[in-house]
Structure formats: C-alpha cells, structure tokens
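Every protein chain but one is kept in place in this view of the complex.
Lettered A and B in written order, each chain numbered from 1.
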C-alpha cells in the first residue's frame, strides 16, 4: 500500500515520518472514525484474535507503552497492557499519575507529557478532565490514546462495542439496537450512538427510567443524520424486536443525596430470563461492565449473553489500535 | 509421560485440554497436595534453582500472569512476579484490586475473574476473605493460584516451608519440628502442620505464649493421622532436640486494645545466641518473615539461620508451580 509522509518537529530535530495508508496519529474521540477506518481496524482486530497466544509474537518487540492513568481504572488498564504484551511490547505503568508532579507540585499536563514521551513510544492516558487527551496529543510527538477523559470520551470502548455487534450479528447496516438503563450519564451509550450512526438503516430504541433519559443532543444528532429512533417504556416489547439489547448500569454516584431516586431507577429495567424469553434467537445481550443486578446472573449461561465476549473483544481492538498506531497498516 | 484430557467449556466454545500426568488445575489450599505431588513440585523446584539467571530462558515466553491483589502484600507479589519473569513470562499487576470495580462499584468477584481471564493465562490472587480463591477458581477457565485469602490459606508459603526443610535437612520423614511463637493466629504454622503430617515418623513441639497457643483443631488432626506432638514452655530444651526451630512473629494486630498482653507474649520466646548454643549442628532456624525481634540479628550470621534462604526458596517453588500449571509436567 502507498505511503504518506509528514514532517514532525521534535525538540531540536525534525524527522520525516512515513506511514502506510492508515493515517491515524492519535485516538481521541469516537467521532474521528469513518466507516473505512472502522473497517480497517476491525480487519486487524480479526487478525489479532488468531495470534493472541502465539509464543512467537514479536510484532511490537522493542516498543514501550506508557499507561498514564490520572484516575484508577484497573479494567481498562489491564486490557491495554495485556494487548501490548500479547504483541511482544513492553509497558511502563502509572496507576496513580495524579501524584506525577502535576497535581502534587503544580506541573502542567503538557510538561508531564513532554517528559513521558522521552521514555516511551506511545501513551495511553486516562484523565479526570474532559479534553485532557486532546491537549496531550497536541504537544506529544508520539501517539496518544484516550482511555477515558472524565465525562468526555472513551473511544476504544465504543470501537469494541461496534466490533462486538459486527462479530456477533454479522452486520452493522440495518441493525436494531435497544439501549437500556442510564442513558443520561453513560459515556458508553452516547459514544456508541455516534458510531453506529455511520451505518445505514439503523434503528435505535431508548429504554430508560425518566430521571436518566437520553439527552436531546444525541437525539437531534441521530435525526440529523437520518437514524430512526424511538423511546419506549416497555423493555419486553423492545427486546422482542432487537438484534442487540445493550444494558447499562445506573450510576449511583450521579444521584448524590437522592438515594430514593437511585433505588427507583435501578430496579426499573432488568434483563432477566423473561427478557431472554422474548429476545430473538440470534440476538445478543451486551453490557460494558461492571454490572450489578441490572442483568441477573441466570442470564450468564445463555449463549446470547455476549458481555464477557464483549470484554474480551476489547483486547483485540486494543491490539489492533496499538499495531496500527505504531506500525501503520 | 501419558496425557489426561478434559473438556472445558469457555463461553460459547468448548475445548479439549490435554495435559501430562501432573493434573493440578489450581493451587487453592495446602490440603490438596499428597506426597507424590509434593515430590513432583520439589523436583521441578530443584531444576528451577539451576536455571534462575540463565539469559536464554523462554520457558513461559508468551504467557501472561495477572497478579490480582485485593490487599497489598508486596513481598508475596514480588516473589510471584520474579518467578514468572525468570521463566520468560510476562505480568499484569494490580496492587490494589479493591478498586477493581468490585468494592468501588459493586461488581462480584466472579464477574471480575471472568473479565481478567480474558486478558491473561493464569491468575495469582490475594484476597481479604477466606474462601475467595476457591470461588475464583470455580468460575475461571484458566488456572488460579491462591496467594493468601484472609485468615484462610497461603498454600505456596506452606510448600516453600516444606521444600526448605527437605533442602536443608535432607529428609522429611522422621523430622523433629519446633513451632514457636504465635501458633493461634499464624496461618503459616497451621498450613505447615497439615503438610508435614503427610510424612512419617514426624514429631512436633509447640512452644507458644499462653494467649496464642496452638488451637485444638490442629492438635486433633495431628493425633488422628498419627503425628506425635507435645506442648512445651522450655524453648531451650526443645531447640536442643529439634531439626528445625520454626519461629513466628506475634501478630500485634490480633490483640486489639490489649497492648499489655501483646508485649507480654512478644518477649516470651526469643531465638538468640543462647538458643543457637543448644541447637544441634545440622539443625536450622526458619521464619516466614517479616521478623521483628523474635530472632535477634546476631543470629543472622550463623549458617543455621535459614530464613533468608527460605524466602529465596519461595522463588523456586513459585517458578515450579507456574511451570507445572501452565505447561504440565
């Protein structure tokens, strides 16, 4: 495939960097991906599934990834670190980067990034502030991956969600998707709505307790790009029509003192054996995890329970992203 | 050696797993080992002593171990991680897995394990609740090693203790063992008593302050399997008759407000140069570490002070366990 080259200025030197056609420099937000790019990432992810445990994998040998986590997220961190190590690369870990001078001594994020880029080849960053990943990418001369920045984005989660739908259902165009639970606060469902809107003939059902309904910005966006959507209070009816029931956790931390509202919202829509009873044979249940009791454990053994496979797909997507950002296509 | 095969069900797929005769799936508690298994583990541990620092060791290359520690224990964690890396394997570390959604967001241990098993090939787990390791092993499709579960078990510590006795004294049958210190709360001495009882003609002396005497369940168990035991208040007399004096730390945290009882118990039986004076020439002093002043530092230079060699044996035992669980025999 043909190469694209660019000049990068790095401290005193400038270097010409050439990559093959996959021209992603950083992974910052779900909106940056078009259908073609998604297709390329998913293709590499499929290759990754095959090589996962091959002892001879040295694809990223000699490369160092820094996991710069300004707030803890063990699940996401482990997934990225596993991905890097499965490819033969190495990892520098900072589980609590708030102590990384920044907060403690007043260093700016920009300065921290300029230091860390001297020690590593790629930065995976989690931050508590929306927009932090973009700021990091703007100063870094190495690729930056956003592993969640506050209420902002968590683009690799959105990628693995779409990958899982394609992997399990076999298509993305024409998909019928039920988004259930905390649609107001869930970063996940918002990003997923953005990404899935890139496919044609998509239908989305929103099923949420009144206090955590999907916000207008997403609804307007979907309408503006021609995606059909509908709100419903009948989970069983929605489940009977969907390819994917995507359940989410009601986030207690968003309710503050109103424990009563939380308890009310929490018990409202549960995916249980009744839902399985009406769910089409080839449909699936997804969940970004962790779950509490919004999916009952007796659902786990049903082959349509896809949430642990979905978590596993996070590994393949992250392997693909790391390979593409470090080696190009 | 001949193979044993089994069918494992993992999410949507089932796989036939064949291993050679060593058929340990998980390491959960000291009681699960018989003499034959112990002999096999010790044989591999001996091989491990030879290869420790060989640069060409790629025995576990491509394998990933997850250290899932729900309470910190740097010593045990480092020992396992060193073992894995000495064999060419790689490690995913979670020093503070309590934040791993579980406690923080209410995820069950079972769900956490199902996620982590997607990222790794073997799980080493430390937990604050007795029985947690068994629960983890029951859902995991990859091997689980118990690195301590609350007041429960710490089986690799028991293995390294028995290995050290055989390595230093040259035998296990006919051994004379003095267990000293906090016998009521010490997980270590309880597990050691269970394991050593598998050998014949064993004699155990208990030397403990009144408030932390060995409990009846162990005494009854030893009697039931024909192990001779005796309680004594005379450390010097016991030391003069033993192959092994196994000293333990009085655990302050068990005394709560009763600091007076703690101080009283703590000073009662000290291994010092007086004890060395009566200890047989080929006997040894052991201690699971860390120690305070229950062994005086002037004992350290005596060749019979085996406690740092004992700690080092933990490395070889853990290397052996990792190799056996991941590759079979």
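The rule is simple: a contact is a pair of C-beta atoms (placed from the backbone, for glycine too) under 8 Å apart; a residue touches a chain by one contact, two chains touch by 3 or more.
Since we're looking at a predicted model, the values are computed, not measured.
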- May I ask which residue of B:46, B:134, B:254 or B:312 touches the chain that does not appear here? B:312
- Message: I'm checking contacts with the chain that's been left out. Which of B:154, B:268 or B:291 qualifies?
- Response: B:291
- Note on the structure: Where chain A meets the left-out chain, the residues are 11-12, 58, 61-62, 64, 66, 90, 92-97, 99-102, 105-107, 110-112, 114-116, 118-121
- Missing-chain contacts on chain B, rising order, are 53-57, 72, 74-75, 78-79, 81-82, 85-86, 93, 95, 249, 289-292, 303, 308-309, 311-312, 315
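What we mean here is this: only the chains that are shown with their structure count from here on.
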- Message: Quick check: superposing chain A onto chain B on C-alpha atoms, how many degrees is the rotation, to the nearest 5?
- Response: 120
- Expressed in whole Å, how far the mean CA point of chain A lies from that of chain B is 40
